[in-house]
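So the structure is just underneath, and the comments pick up after that.
Here the complex is missing one protein chain, while the rest keep their positions.
The first chain written gets the first letter, and so on, giving A, B and C; residue counts start at 1 in each chain.
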Amino acid sequence: MPISSHSGSISGNDAPTPWYDEEKQQEECGVFGVWNATDAAALTALGLHALQHRGQEATGIVAYDGKAFSAHKGLGLVSDVFNDTRIMAGLPGHMAIGHNRYATTGATLVRNIQPLYADFEFGGFAVAHNGNLTNAETLRKALVRRGCIFQSTTDTEALIHLIAVSLYANVVDRLIDALKQVEGAYSITALSKEALIGARDPNGVRPLVLGKIENASPHSTPAWVLASETCALDIVGAEFVRDIEPGEIVIINDAGVRSLMPFSEKQRRFCIFEYIYFARPDSLVDGRSVYNARKLIGQELARESAIEADVVVPVPDSGVPSAMGYSTESGIPFELGIIRNHYIGRTFIEPTDQIRHLGVKLKHSTNKNVLNGKRVILVDDSIVRGTTSRKIVEMVRAAGATEVHMRISSPPTTHSCFYGIDTPERSKLLAANHTVEEMAKLLGVDSLAFISLDGLYRALGEHGRDIENMRYCDACFTGYYSLPLVDKEEESRQSQLPLSAPFLKQVSGL
Amino acid sequence: MPISSHSGSISGNDAPTPWYDEEKQQEECGVFGVWNATDAAALTALGLHALQHRGQEATGIVAYDGKAFSAHKGLGLVSDVFNDTRIMAGLPGHMAIGHNRYATTGATLVRNIQPLYADFEFGGFAVAHNGNLTNAETLRKALVRRGCIFQSTTDTEALIHLIAVSLYANVVDRLIDALKQVEGAYSITALSKEALIGARDPNGVRPLVLGKIENASPHSTPAWVLASETCALDIVGAEFVRDIEPGEIVIINDAGVRSLMPFSEKQRRFCIFEYIYFARPDSLVDGRSVYNARKLIGQELARESAIEADVVVPVPDSGVPSAMGYSTESGIPFELGIIRNHYIGRTFIEPTDQIRHLGVKLKHSTNKNVLNGKRVILVDDSIVRGTTSRKIVEMVRAAGATEVHMRISSPPTTHSCFYGIDTPERSKLLAANHTVEEMAKLLGVDSLAFISLDGLYRALGEHGRDIENMRYCDACFTGYYSLPLVDKEEESRQSQLPLSAPFLKQVSGL
Amino acid sequence: MPISSHSGSISGNDAPTPWYDEEKQQEECGVFGVWNATDAAALTALGLHALQHRGQEATGIVAYDGKAFSAHKGLGLVSDVFNDTRIMAGLPGHMAIGHNRYATTGATLVRNIQPLYADFEFGGFAVAHNGNLTNAETLRKALVRRGCIFQSTTDTEALIHLIAVSLYANVVDRLIDALKQVEGAYSITALSKEALIGARDPNGVRPLVLGKIENASPHSTPAWVLASETCALDIVGAEFVRDIEPGEIVIINDAGVRSLMPFSEKQRRFCIFEYIYFARPDSLVDGRSVYNARKLIGQELARESAIEADVVVPVPDSGVPSAMGYSTESGIPFELGIIRNHYIGRTFIEPTDQIRHLGVKLKHSTNKNVLNGKRVILVDDSIVRGTTSRKIVEMVRAAGATEVHMRISSPPTTHSCFYGIDTPERSKLLAANHTVEEMAKLLGVDSLAFISLDGLYRALGEHGRDIENMRYCDACFTGYYSLPLVDKEEESRQSQLPLSAPFLKQVSGL
Partner (left out) sequence: MPISSHSGSISGNDAPTPWYDEEKQQEECGVFGVWNATDAAALTALGLHALQHRGQEATGIVAYDGKAFSAHKGLGLVSDVFNDTRIMAGLPGHMAIGHNRYATTGATLVRNIQPLYADFEFGGFAVAHNGNLTNAETLRKALVRRGCIFQSTTDTEALIHLIAVSLYANVVDRLIDALKQVEGAYSITALSKEALIGARDPNGVRPLVLGKIENASPHSTPAWVLASETCALDIVGAEFVRDIEPGEIVIINDAGVRSLMPFSEKQRRFCIFEYIYFARPDSLVDGRSVYNARKLIGQELARESAIEADVVVPVPDSGVPSAMGYSTESGIPFELGIIRNHYIGRTFIEPTDQIRHLGVKLKHSTNKNVLNGKRVILVDDSIVRGTTSRKIVEMVRAAGATEVHMRISSPPTTHSCFYGIDTPERSKLLAANHTVEEMAKLLGVDSLAFISLDGLYRALGEHGRDIENMRYCDACFTGYYSLPLVDKEEESRQSQLPLSAPFLKQVSGL
């Protein structure tokens, strides 16, 4: 993913202002890999399609057919980029990896699209990365000083150069050497001539699962699949085998799956927000059903912040399971009071003032019949900037709701994420700057409640948040950053100095 | 919409075979119109966006600024075609109409995109049409014989030529003259220099509603809006005024709304399928909430065909409200056992055999956690070909369901629609060729039940189907075609003769 | 070609201002047709390529395979529009016609691209037209009043409607009926199910030639070709048979070539400018070699306006043959003192003031070595606005020429053409508003001379211009318009009235 400290200044493109602020935090990337399957690239495209929610900006696949690597990358959805049989025919082989990139509103460089690829002395190597390296900029400066030439503005490229300059002889040793020098979060799929490789950082921040397809190739040997979530195993007919463990590297080739644990052990820090919003409801991540987790969170939320009302209405689509849980626990009927329009494209007519005041209505509309004259409990998963929430509340009131009570299935989002999620700066986070009472007023609701931090942990089967035995990263709710933030600290040390070499501004984005 | 009898032979384009048969019948078109609003074209684009479910193939807007008409049309979604401020700036004026065209899998001609426009002696005239004229081909032949040159392959163009050759002096008289010569279903918005015009056929098959926006223009006069459904009024902030009546023509200009009833009265025949599937759940059509209707149908379905089970699972998105009704009535928990992927583009990688056997999984995936070990009631709105249903059942079983009971919130679809819906020929309709028992076997379910025809009418507040006082068209369930099928009868008379003049085959689709 | 009186107001597109005024008058269209050849569409594309100089804006082909007509049209050069085997495969059959459209700087409508096509009662009919109908607007008004709907803004569409409403039974009689009602210049190729048809107006203003290919089809019968110029016969390996005569209609089918002369005889008025500039040097038109004619004109010019100098330098490419003639006659050496850059695209960077003052240098550059210190005779074919000429003179002086004498191989262009050439209005024609002395001053030359009108006729083998026996149209030099200008006269009668129905403004140009 982009080096966040600089990505703003790199961009030459003035992106069109989006009609309204995107409310949600954005997952940054999904990864996939397959070994030993006929049509490996097609399976990878399917897997990436199932992981589309983890990144809609761009996508790419690198395949290997035993002789040559081939690649195709493009801006847009998987179904837009891989929409031609000739493209798929250009990606032959039984091994492939792929990557989805997250949606930004700003500049987009084709050369940043993953998987990244390099010709090393020992042959080609491709890597796809979900997460964020927190010392990438520091590493980049050292590598440039040494004579390395960077082509992208992604943190992942630092990893590639570390591999290139490593003194170890084989690719796995070089990768381990490189990974030992990086800090931060990563779930990686990589492809060399010898193996499909998966790796997960020692804290296990981002998910990575292993699956298996029997009879996916003409040989009687099984195919192996790596993916960010189990939903990508399902779509290719792969059976879920297990999670890749925090700190584990798996080397997959015709000899099977070999597991290495080259790092010293660290505490688990699985991103708790994957359960709240990022992962797909039909996925298992880190061994647990996302859908179930969300319903349980909704139930806990109902217990913590019950209120008398006529209907429980989710903000679709992400608020649906927790609203169902809330309804079950409270006994208040669940109704589809807000309809989501899925036909919305990436760009649309820019509004005049006349149109703009019509508000948020492109993506959501109200089902007046359900809301008119009712006391409404509105269930959503999180509040980031609050812009969309305010408009939704307005819509619900305009549809005739007599009371609007907002219930949020996460604690207040008060801190930015530096481990692979695109959150706004703290100054833009509503909960970082306002009390819950102030927020209720700003959003125009009659009452507002968030699930408590302990309640969230209880819903996930713990006794509450226990800093000694905590297995999740909850930094966005607590500011408790347990992985070191090297670049960020360096940046604040340097903040009075001018920026280092500005990157090339590409007019065309090529 | 296209003249169905010929559209196959016109097409020069070999459309890519879709990955799997599209299960649903497709609504053919949505219409919109606005008079006296600043940014009329932008409001029209918003309205068309809200009506996107009624047609995703192509879209167009014609605007009038008191001096000149301007037009923009294109293939694709509203948000793709109207995505540029320069395009909107090219559509100035306070009056505009617009049209969405349905999605076909075959050829697509730019010159077929509506609104259609013609320069008449008295000035420009544009028309947008939802429905299907059942004597269009017969009229076309007579008009060509008279010297008219057709440019599109749509039924709507016959209407334009009837207006052109009418001997009446003004545009409204000419339109009435023309409408008196056509048969079939139509809800129309039209624009001349003098007025925005709305018209609905005497049987009122397709919906058309009237709305009003106070303060939409610098003058203190209100803006008037015509739209297929109320959801398009909501998005532009218009208040619902009333339905346009069957057989009514409304002439809207600065003098207000003038209503004409120039046709002899006929029985109401509102399309009952609008409630089952076509219309958006948050719309009122023909005076009734679509969402409520669907929940009531689900409840009636539960009463008619109760069965013991563990979960009620909708086939998303259209099956959700009736599944909720089913769950409420039966007391069996409602669960999201099937997840719909909304990122699917129009085209995607064409599968090899290896991939093809993976089945329907691009659009839907199963939430195993909810289905595994459960007796599942699967609720869907209709079965057309059955292809998708069979694959969904397979998926649900593969996810571990021990029993699958399918419940359909419409009677068996046994006949084609000739009034504005794209249904396959009867030979392809599963229910036209199989008993319910056979269908259950083919779909692989443990039981299958459709709502009864009387049950459907009961859910809509009638005492059952009463052919004397019936206010709906239910021809697709009964073959009871109450509007004459002129072309179809002519065609069967002529079927041994060679086809009339073949239309020009356009390589490019321009 | 476009109806000139209205085309300005139709256009919604703001065309980019070209860097400098295009100096030359522009030929408006080339036509081609072939009967009985394997790959008729490919031969037509080749023929249109050879005729590319007659129109670079757009091009189209309609083919017929005995069962159906197929068409492909597009904006741009022939080699850009017909650049795909799939396009050619979509144009099957042994018969085809094609059309090149001229380059304008303004709006361009896809629906204006020829061949125009219509489905008549008796079947499909396509027509391609070079020339300009001088009563098209008058006819259009009458036809619209009758109920005809026009789709394009071309004069040629009037012809199509006249055929559609004709009461004659067969297509040839209808075409003759229609042609009898039109005034102005036309060379036409048309295609029906029964025949390839060629027609030339009774004055024979535009060229049209007949050719023959032996063994172009599997049958032993020859293929017949119609084309604007013989260079299009050469490229397809066709032998030149003869010119189509003024007022002649040829009906070509398997029975051979049938000739009709349905019009009363008129005086020949072949466009004399075809020899001066429009036609390709390697063509024969109206029975004479264009290259030879130009060299003879150059010789006559040298005789009429001899001057002492060191080099004769053509303005390339069109001035080359007359400069060669001038050099031969005068004995002054011919040198390539100006080089033309053929890589120039249609659009280019829009200049800032800084760049703009650099002048005309995108298309032409000087060969300083040849010009420095020399007395230069600059030979060009015509002066329209004079803008380019002035810049060329500047360049030549900047390259070191001590004297610049300009010699023009046509008389002064003082009048607009209404018979198929795109000339500016008279107010923009330099020679219409200035004496030769004034022009010399404005262009910055030491002397300026045009060939005399009599000299031009002498070079073409006449004794001089003889109004009694004149076989050429020379209206652009004399204002002697021998074909009636119906629309133009009507327009001046109506000039105080408001314009008739404004045409639809298409934002996209589709």
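Criterion: a residue touches a chain if its C-beta (ideal position, glycine included) is under 8 Å from a C-beta of that chain, and two chains touch if they have at least 3 such contacts.
Values in this document were obtained by computation on a predicted structure and should not be read as measured data.
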As a test of the contact rule: which chains in view would the missing one touch?
A, C
Contact with the hidden chain (one of A:29, A:42 or A:71):
A:71
From the list C:170, C:259 or C:341, pick the residue that touches the absent chain.
C:341
Using the touch definition from the top, which of C:110, C:370, C:383 or C:476 touches the missing chain?
C:370
Which subunit A residues touch the hidden chain?
12, 62, 67-74, 87, 90-91, 110-111, 117-124, 144-151, 160-161, 164-166, 501-508, 510
Absent-chain interface as seen on subunit C, which is shown:
38-39, 42-43, 45-46, 49-50, 52-53, 56, 77-80, 82-85, 87-88, 216, 231, 234-237, 280-282, 284, 289, 291-292, 317, 320-321, 324, 328, 333-334, 336, 339, 341-352, 354-355, 358, 361-362, 365-370
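As a working rule, only the chains that are shown with their structure count from here on.
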Touching subunit A and subunit B alike are none
Quick one: subunit A and subunit B, Cα centre-to-centre, how many Å?
37
With chain centres taken as the means of their Cα atoms, state the distance from subunit A to subunit C in Å.
61
Separation of mean Cα positions, subunit C and subunit B [Å, integer]:
49
Overlap residues in subunit A, where contacts from two or more other chains coincide
none
